[in-house]
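Only one protein chain is missing; all other protein chains are in place.
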Amino acid sequence: MKALSLNNKYVNLYITTLLFCALFALGSVLYTGFFSGQVLLNMFIDNAFLIITAIGMTFVLIIGGIDISIGAVIALICMLSAYLLEVWHLGPLVVIPAMLIVGAVFGLVQGIFIHYFKIQPFIVTLAGMFLARGLCYVISIDTVLITDPFYQFMATYRIPLPFNSFISVSVLIALAAIAAAYYILNYTRFGRTAYAIGGNEQSALLMGLPVARTKVLIYTLNGFCSALAGIVFSFYMLSGYGLHAVGLEMDAIASVVIGGTPLTGGIGFVTGTLFGVLIQGVIQTLIMFQGTLSSWWTKIAIAFLLCVFIVLQRLIVARKESRKSLA
Amino acid sequence: MTGGSGFTFLEYPIHHDFSPEGKVPVMSSILTAKGICKYFPGVKALQNVDFELQAGEIHCLMGENGAGKSTLIKVLTGVEVSDAGEVCLERKKIAPSSPQQAQQLGISTVYQEVNLCLNLSVAENIFIGREPRKYCGIDWKEINRRSRVLLANMNLDIDVTQPLGRYSVAIQQMVAIARALDISAKVLILDEPTSSLDATEVNKLFEVMQKLKQQGLGIIFVTHFIEQVYAVSDRITILRNGELVGVYDTAALPRVQLIAKMMGKAFDGFEASIKKTAAGSEAEEHAGFLAVRGLGCRGSISPFDLEVNNGEVLGIVGLLGSGRTELARIIFGIDRADSGEVLIKGQKVKLVCPADAIRHGLAYCPENRKTEGIIDTLSVRENIILALQAKRGWGKYIPRKKQEEIANKYVNLLRIKTAGLEQLVGNLSGGNQQKVILARWLITMPSLLILDEPTRGIDVGTKAEIQKLIRALAAEGMAVIFISSELDESIRCCDRMAVLRDRSKIAELSGQEIEEQVIMQTIAGV
Amino acid sequence: MKNPADIWKGFKDSRLFWPLAALGIVLLFNLIFTKDFFVMEIKDGHLYGVIIDIINRGAPLMLLSIGMTLVIATKGIDISVGSVIAISGAVAASLIGGKLEYVDGVQKLVTLVPMPIAILAALFVATVLGAWNGLLVARVGIQPIVATLILLVAGRGIAQLITQGQIITIYYNPFKFIGGGYLLGFPFTMFIVAVVFAATIYLVRKTALGLFIESIGINPVASRFAGINVSKYIFSVYAFSGLCAGIAGLIVCSNVSSADGNNAGLFIELDAILAVALGGNSLDGGKFSLVGSLLGALVIQSITTTIYATGVPPEITLVVKALVVILICLLQSANFRAVVFAKWGQNRGIAHESTIAK
Partner (left out) sequence: GASNQGATKPTEKKIVLGFSQIGAESEWRTANTESIKAAAKEAGIELKFSDAQQKQENQLKAIRSFIQQKVDVIAFSPVVETGWDAVLQEAKAAGIPVILTDRAIKMSNGNPEDYYVTFMGSDFVEEGRRAANWLVDFMKQDKADVNIVELQGTVGSAPAIDRKNGFEEVMKNHPNYKIIKSQTGDFTRAKGKEVMESFLKSAKADGQKIDVLFAHNDDMAIGAIQAIEEAGLKPGKDIIIVSIDGVKGAFEAMIAGKLNATIECSPLLGGQLMEAVKDLTAGKQLAKRILTKEGVFPADVAAKELPSRKY
């Protein structure tokens, strides 16, 4: 009874993991060259920034909020870093901390608007999205190349792993972020308060929890994560550009939700989020290996795979849940 | 504390400080409130109310539904900011602006509705905000261990790692109490903590309260159960319509007077007024309305047979968690049965969702009004007509005039205290919300009315009215299934009783067997 | 009761006050800073002017916001409307056909399929797509944002599949009437919006639909217990949103006489949601106001038109839009007004610290 009930909390997570493996196996059977460690590692390399920003999003969804400004914030951070590095000739030691602060402050302000002025998070962050992207264009409408040696190093350095495979530094940053988020969510009061707020904000307040502070801090943390993702993205792209990371917020939200964190708040797993990102990565990789789809079929195929995945996940969870009540 | 206007009619002498001998129990006011006013649009919830709590006493706060008890508590604990007046803790003026601050000041509170997080585990609900730590993180093992101990003290043995939402309101209520008790505080406030508990749990709670009282805590206790008031309290403060009626020594205030003071008029007693209209003879001629054969669902309730006749009130009794609510839900089609069948007027029917059940003339007033009952940001009128409208379908809209007529009728009948029909239900007091839900189902004129704890949180006066109403409805031929944790109430209302234990039906009682001793023995299985 | 002060107060407390105020402020700005903003003239027997443009260009957004309001009232969200617009246009255009033929130097009007059938087919497809969303949300139980994300992604693919990635130009002139025609001097789109709006208002306010939708949005469990068939209504609401998007798609398509599977309705879902919110509706579901959403849509379109009219450089239009939206939201926020115009708002409840120390 107990063992089963412990499982129940993580049903979603297990299923996500399982389905990921199934998809990966499918790819390996269908396409030569798919079954290799590097293909898997590439999913990390190419999605490091998405993992980081999705972690921030996980926090936000846990408290029942939403943030759709993250893609634009990432673009702004890239643009601003590029501008400071290339035009003002500041060093990365100054630029990187400054960017993290900019991101956190951006999140903080949004959090204040959301909590103290009671404006709906969707709208605040929509305005934030317009603003951040708009600011990119104010800085430059063209791309700005980053030539800073440190950034170049981060962009091109590959940490060798056994079997002739490698990862980038960004992957390590992403993994560290996951570990930190896991710790915060499960082993700190701040993290637990976030879950309580997502469960029922009014109750959390009446239980004497610091709701205001936690909520604002969560948005700040999310801003920080976006900034970190922005920095990783600038390592990845080595440029600032106003059209970077368009629509990334939807990818992030989808990853988090697929990973078992519902938008209604109160429940959420960072490890789930990681798999949510990887699921999307594997779907994309499948389509790239397929290699004959036209543009529209690509879209339809992505949506179809996503749909099959989500429906399967949902049906299995629903069955598990009903079986649980029988046990 | 020099007698202001509000103190002139205090009938109880207030002791200041401690007596020189030091042997007599030390009586000192720990929490005082003076001249508290709180207005909501259209409602004067509190008007110039004074309140005083002493260390080492259990102080009952009494009043009808909507008298302002919960509002006073909310003002004391910083949930609501008062429009006038001041609050002092140990003579120091405090102005808690949030429950968090109140907690830090030493006021620990169980609010009226269960205010816990259903998504978190039972253990976490008890400890969140003050988790024990180890190394540099929360010590989960310790939390689970200590919660088990705490709950065991209250005779509750449940899996504390499960989300709280899995458990019934009663259990949630006990977890809320456990949380409040564990916060070592100066003042403990309990707002209707016993509304869905039954005798054993209540007694256990009282033991703990007495112990805390010995330790010098001041306890504010709100309840509508007169027996409980006399069982534990030292003093009583009575509110009526947001105004202070007076402060009394419990021992010196007869029950009848207490009720009279709450209602503002003499009360003709409730025992006498309810006469089982047709305990035996007449009921026989009524046909059976609903018959259940072997209905059950693995893991929730084992298969049972049940028959309810027109014109009869069937009580379901059992201990906490014995499956009463499950039984009701399965009949009403909320949970799906995996065996058995339901016959209505001899016809086999399939009830797979509440809408089906309603179409067949059933109605179910759920036990958890906050999550399953009220639609909190709709108005009183809309909440009342909702089920009737759903029964009629979306096309046959009840004209606005008619809606108001119906709603008004029931607002008066059940004495729902509201600023108007367009008041949001969420703004009503707990008891009045319960009445609104009751009204919602009464107006659908069902053939079978299932009531799960219908009088939860309802004041004595109205409770008697409701019991009378139920009997009257039965007399008119309605079949009623009545579930209540209050045995007296069940005995008073029911013609027949089904007894549940461990999620299965073990006996049926009727006629002379409906008597406290017999029921208790059946439940206990001796 | 008839006291003007009372009426003013009642108006000020009504949900529509702030959306109206927002629209008023945007228009007032134009009155002062934009020349000829309110000038209307008669051209070719119909009205012509900036205000008419706002109504005309805002029509698709208004239609979307009507459907979106109902979806949001059930605590849902529909981010697929932009794709449905593209599909609806693509279906209509491909059925009507895209061929320019001249007979003796006069353009010949050709359609593959009679126009009414093409229109009905487009609306049918749009409704089916909405119903698909409804199915995923109401029956399968998928989170609305993710359920509609599937169609957001796939839908554009489907639209491109129908148009084969091309822009299908419609040369059949009668079709242009939907999005560009005039009736009694007013744009035809205005009548479309009015009819859809009136029908919706009738359905939600003169029947119990509105009550059920609100009730579901506030507390689905309690609604189910009260005998409301929750999934049926959720399903219908998404289908309706699809239909609204379908009509909007026809307008967009007809207005430029072409179907662009790639770009029609791109990112319009954000504007639609914004319109609902600016209309004073809560995105958490429950009580809703259709008039508010319509006003919200007009505010957004007015902002866009104002930006064009005042010649804001394209690089900073987004920043300007962001600032205006933030400003309007702040004005609508009672808490913000309480902080800024301290005396106006009354401090109540948890979120406020002050007052007690008098």
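Per-chain residue numbering starts at 1, and chain names A, B and C are given in the order in which the chains are listed.
The rule is simple: a residue touches a chain if its C-beta (ideal position, glycine included) is under 8 Å from a C-beta of that chain, and two chains touch if they have at least 3 such contacts.
This structure is a prediction, so every number in the text was calculated from the model and none was measured.
Visitor: Kindly name the visible chains that come into contact with the excluded chain.
Guide: Contacts of the omitted chain with visible chains: A, C.
Visitor: For a quick check of understanding: of C:14, C:111, C:166 or C:282, which residue touches the chain that isn't displayed?
Guide: Here the residue in touch with the unshown chain is C:166.
Visitor: Out of A:192, A:299 or A:314, which is the one that touches the chain we can't see?
Guide: A:299
Visitor: Residue by residue, what part of chain C touches the chain that was omitted?
Guide: Residues of chain C in touch with the missing chain: 34-37, 39, 43-44, 48-50, 53, 57, 100, 160, 164-167, 169, 180, 252, 255-258, 260, 262-264, 266, 304-305, 308-311, 313-315, 317.
Visitor: On chain A, where is the contact patch with the chain that was removed from view?
Guide: 31-33, 36, 38-39, 42, 45-46, 136-137, 141-149, 151-152, 155-156, 168, 236-239, 241-247, 284-285, 287-289, 291-296, 298-299
In this text, only the chains that are shown with their structure count from here on.
Visitor: Per the centroid of Cα atoms for each chain, what is the distance between chain B and chain C, given in Å?
Guide: Going by mean C-alpha positions, chain B sits 45 Å from chain C.
Visitor: Report the inter-chain centroid distance for chain A and chain C in whole angstrom, where each centroid is the mean of the CA atoms.
Guide: About 30 Å, centre to centre.
Visitor: For chain C, jot down the residues that touch at least 2 other chains.
Guide: In chain C, residues 350 touch at least two other chains, as defined above.
Visitor: Specify, in ascending order, the residues of chain A that touch 2 or more different other chains.
Guide: Counting only residues that touch two or more other chains, chain A contributes 205.
Visitor: Can you tell me which positions in chain B touch chain A when the two form their complex?
Guide: Of all residues in chain B, those touching chain A are 79, 98-100, 102-104, 109, 111, 115-120, 124-125, 128-129, 131, 136-138, 159, 161-163, 179, 297-300, 338.
Visitor: For a test of understanding, state which residues of chain B touch chain C in their complex under the given definition.
Guide: For this pair, the touching residues of chain B are 78-82, 86, 95, 97-98, 334, 353-355, 357-358, 364, 366, 371-378, 382, 386-387, 389-398, 440.
Visitor: For chain A, which residues are in contact with chain B within the complex?
Guide: Residues 1-2, 5-6, 9, 183, 186-189, 192-193, 195-196, 198-200, 202-210, 266-267, 325-327.
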